[in-house]
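This view holds just a subset of the chains, kept in their places.
We just call them A and B in the order they show up, numbering each chain from 1.
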């Protein structure tokens, strides 16, 4: 029998809520709806056990993980399933580079540390990676901060025979994925792109942060697209009533044979944290499996699940 | 210098209008907009010369090809370019299996016969194929009638060392192409399809014919899609004011991780005859090149441009 993967998580936001609840839903109903890989090296979706959780919000600290995930500003919905208490109280997380030893101690017994805090605090991300390394735990960086792309950090993990996965989670299904697929389809069929735009609207705290610091995101979104010189990005719109949903409007104007008009309008609605959790469930199992098989460094299998894997520009 | 491909065409409808005008537009401006293959074995888009045209409409017979393409019920627009007279009067076409010798005689000097009449008269299609075979001309069947899939016809062409391309042109960019790409993307990302629909609206004579005989088309459209059991096709809508445009509304409802909702709504507008001509321009050059190189039978290069290449079900 497979032993459950023992996971610690940093950040108790919407993405963690979607992950914890989605696992419970799967256990409850056996449902494989929305699951990309039913098993990874023998590990099923339900073979995950949470053993520690770190957060910085005073409201969440001390609460059981299964309770803390519903506290504001989290607004991912409560899924329709039993959610037994995890027995994992949320622990005070790091706010700077100090406290690595405390975290390393708390990771005793964990196999994987999933770093799922907001982007933009690279020194904190590095401190957690250091703690994981000291504790002999695989590390997953889902943020845009460069950790797996940092050759020094990667060397440390490789030397220790520990897996290091990152950086920047690619959502299971989002605007970039769809926009990309359609623009490539156009190219493939020989149509000529005239112009295109993308409007992104969302209602999570993460989205609000992006709205206030839009430039990196905008550039990274454009980088993901073919013929990006003809694509314009409208400013991100934070619309609280959307809650954890993301809505995108895409338009593509092209010309076909005889310069006749081809036009495509798309409205996409997804749940944002769910798109992250659907990838995290795979990253965790890839990390646990690599650790158990003694494979340090970046697992090839993880590359397509990340926007900025090792070797890409920082 | 490359010698121009000498092409005869059966059917002087919208698709032929788009083909003839698109070539003139390219010659006029050098534009490669909407062109999938700038060159096929050295043949550029402009390297096409029309040498004969067959039609059954009394109004079109006797008119120059460049005049006949604007007669009703054709409603493909007049493109913005000079269109010098072709010097090719439209000849009376076949209405049944008689007259093969007359057509064969008229094909003297042609290299390729493009069969671009409405689907649904297989005996007429076969008669033209026979005429091409006798005249030593390559044959392209763009209709759904089984010609290239007919082993007997194929054997005749192979024995004669003549190319035979068909059946059923796959539009350069249409509803099936987009719907397919999106449904496959969904699968690839691990989402679960709940339901999907497709609404097709058009204003050409071809479209009107389909509306009156929808079943074959509906089945062939569903066959083209993954997870087709969950896709519903609304009845085709003939809306004359759309003229040669086709409009499609697609909806895709799916579930992601945690069974959260993913939904996609697409509106697609294309010019229907242009989507056909953009593929015919490639088939013609593939056929001419195969003929010149002495390759009889079905050229592998043509397979992806056809819905029902040899070997698929009749």
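One rule holds for everything that comes next: contacts are C-beta pairs under 8 Å (C-beta built on N, C-alpha and C of every residue); 3 or more make two chains touch, one makes a residue touch a chain.
This is a predicted model, so every value here is computed, not measured.
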Give the total number of copies in the whole complex, keeping in mind that only 2 of the identical chains are shown in place. 4
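Note that only the chains that are shown with their structure count from here on.
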Fitting the CA atoms of subunit A to subunit B, what rotation angle results, rounded to the nearest 5 degrees? 180
How many angstrom lie between the centres of subunit A and subunit B, each centre taken as the mean Cα position? 44
So in the complex, which bits of subunit B are touching subunit A? 18, 21-22, 25, 31-37, 77, 79, 172-173, 177-178, 181-182, 185-186, 189-192, 254-271, 274-275, 277-278, 281
